[in-house]
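So that we are looking at the same thing, I have put the structure below in structure tokens.
One protein chain is absent from this view; the other protein chains keep their places.
Our next item is chain A:
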Amino acid sequence: MIDQGIKSRPVYERLRIDHSGLRHLFVADTPSFSVEPLAAEAQALEVWAVAPLDSEGVSPALTDERHRSFRSVQGLIQRLTHRLKDERMGFRLYAAGREGFLWDVYGTAQQAGLGRQEVFLTHHGSTRRRVMCVHCRTFNEGVTTTIAQCEGCGAQLFVRDHFSRRLSAYMGVKVDAELPGDVPPAEQAYQ
């Protein structure tokens, strides 16, 4: 993969419980993230995960009261928004999943007043990118190639490593702006 040397691309570390917090909630966009090491660090860790219908019977059943599963990412984020309204100081939030999910969670947390030192993120699963077209502002989901056609305006977009935490997306800019039609071959880069 090409390292474009752009610093805004987030670097993630392994999740650890921040013991300066008193209450801990972990959220994931998949039941496949192994949360046991984290749960071992904090007895009272609550675990919320998205487990779509088709994963029923495949992923381990989440049954006890500290575990909660959701049908969709939107469902989880909605519930999180609601929950954070009533939370108090001393709360810590942890998230694992695809990058788009992580920063949606972060944005939700920030909206609720949580700061940088209270939210911890780690990337898990697909590296496919959410790419925002700077020309028409369409969000293109699940981009796997270094150059992709915008679903909104049809432009051939170069996927920069420039990541917006606010928009939770990478920046896509027209690759052939100077020489229309001069589009280099796309490489498969993000799985």
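To be clear about the criterion, a contact is a pair of C-beta atoms (placed from the backbone, for glycine too) under 8 Å apart; a residue touches a chain by one contact, two chains touch by 3 or more; residues count from 1.
Basically, contacts and distances are computed from a predicted model.
Hidden chain, UniProt protein name from the list "ABC transport system permease protein", "Methane monooxygenase/ammonia monooxygenase subunit C", "Peptide ABC transporter ATP-binding protein" or "Ferredoxin--NADP(+) reductase": "Ferredoxin--NADP(+) reductase".
Among A:A112, A:C133 or A:C150, only A:A112 touches the chain left out of the display.
Panel shows chain A; residues 20-23, 84, 87-92, 112-118 of it touch the chain omitted from the view.
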